[in-house]
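Left out: one protein chain. Kept in place: all the others.
And now, subunit A:
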Amino acid sequence: QLEAADGGLDSAELAAKLGVDHQVVVGAVKSLQALGEVIEAELRSTKRWELTAEGEEIAQEGSHEARVFHSIPQEGLAQSELMRLPSGKVGFSKAMSNKWIRVDKSAADGPRVFRVVDTVDDEVQRRLQLVQGGQAEKLGEKERSELKKRKLLTEVTLKTYWVSKGNAFSTSISKQETELSPEMISSGSWRDRPFKPYNFLAHGVLPDGGHLHPLLKVRTQFRQIFLEMGFTEMPTDNFIESSFWNFDALFQPQQHPARDQHDTFFLRDPAEALQLPMDYVHRVKRTHSHGGYGSQGYKYTWKLEEARKNLLRTHTTSASARALYRLAQKKPFAPAKYFSIDRVFRNETLDATHLAEFHQIEGVVADHGLTLGHLMGVLREFFTKLGITQLRFKPAYNPYTEPSMEVFSYHQGLKKWVEVGNSGLFRPEMLLPMGLPENVSVIAWGLSLERPTMIKYGINNIRELVGHKVNLQMVYDSPLCRLDAEPGPPRTQGAA
């Protein structure tokens, strides 16, 4: 197709020479380009005037006004009849403004049009013929733009290639292969074949697999951290709990606001726990109402029916209480480290960061002679594994821990200290009625799973993360959960 010209040649001229459409030549140039350095092609663009379809017609048959003029016989023509001619409307007004024709409104059967001059010089046709002949440059700027306004001319940009021989110029070319095939491998033909280069800017095809939920990916990491630290997982597969294990066993008095209908989901059916460990229940009752184990107690009338009330557990500490009670029944005492991550339920007012159910993470260590220093040491290790190293501890109040401390970490983004967890030593009034030895201390801490996850994945509305209103695209796109790695930039996908 391509003749080797010395200096090179223009694709449009070539097309004209070969008598083929320009696009055919462009296609050939592009495929030769793709072969490597067979040819060199430089993109040039030139502007050129062309006639529009209407322009072509006028170049051939004359302008509308001229056609109108010629169609009027000496004796004139009814205006209504003239208007019915193909060029009628446009041609009439142009011919009028050229003063080629006149209208006699007083004629008998309606207005009549007459010639004013004998012959006309059809400038428009002449100019268009010039353009058609490739001599557009002979027209003035003004004349061209007037014709353009009348939509008879258009300016087109022609992209052509200036083609010259490349380094690997050859007149015999072979087609490029797109992919390696088994046949090529067995025949060895791949050695001689040119391969089409890949476009590395294009996106790949995403794999078809399923995806894990981001919150549960974070849960997996927290489990991993606890396991790395030697903590055993507590059973928490009981969403329904009695008030006894959820509150009374934790030395939380029966008038405590958390036991209010406004904060806790109570059950209508089954409304009451069927069995409670009555020996232990009596010790708990005595501690609440009269004290003991070195305590003054709360000095109120403790009611069994209040303790029997079933509810949806408000914290996993109820599961920790069960685990510690079981631990206390084993003699002699063996130190233990426990953890759990599971759902808890609150009858709360819902907003962008609060749902009626969320996941609580809890860690517990029971051992002889544990101190606040131990609690802080364990917390330091735990949070270091989360990538949180700047910690500080604030005195706090929890009904079932004393001393209690809130854990704060310095948030680089917010430039302030934010609460990341709550902790403390369980009160003796909780541990001793269980039967744990007096010199055994139990340190514990808790945090929610949702909060660190929302920070990690840059999610502002908890509903986009938890529950059926989740954005599945967000689930598909969520990265690995690497808690100790630098957090990535906040994602905006959630808004989609």
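Convention: a contact is a pair of C-beta atoms (placed from the backbone, for glycine too) under 8 Å apart; a residue touches a chain by one contact, two chains touch by 3 or more; residues count from 1.
Here, contacts and distances are computed from a predicted model.
K.L.:
Match the chain absent from this complex view to the correct UniProt protein name in "Nicotinamide-nucleotide adenylyltransferase", "Fructose-bisphosphate aldolase", "AP-4 complex subunit epsilon" or "Phenylalanine--tRNA ligase beta subunit".
P.N.:
"Phenylalanine--tRNA ligase beta subunit"
K.L.:
Touching the hidden chain in the complete assembly: which of A:Leu43, A:Ala271 or A:Leu304 does that?
P.N.:
The one listed residue touching the chain not shown is A:Ala271.
K.L.:
Touching the absent chain in the whole complex: find that residue among A:Leu147, A:Val284, A:Ala321 or A:Ala336.
P.N.:
In the complete complex, the chain left out is touched by residue A:Ala336.
K.L.:
Which of these, A:Ala15, A:Ile39, A:Val124 or A:Met234, touches the one chain of the complex that we don't see?
P.N.:
Result: among the candidates, A:Met234 touches the missing chain.
K.L.:
Among A:Gly19, A:Gly188 or A:Gly210, which one touches the chain that has been omitted from the display?
P.N.:
Of these options, the touching residue for the absent chain is A:Gly210.
K.L.:
For subunit A, which residues touch the unseen chain?
P.N.:
Within subunit A, the residues touching the omitted chain are 208-213, 215-216, 220, 223, 226-227, 229-242, 255, 257, 261, 265-276, 291, 293-300, 310, 312, 335-337, 343, 345, 347, 355-357, 365, 367, 369-374, 376-378, 380-381, 392-397, 402-405, 425, 427-429, 441, 465-473, 475-476.
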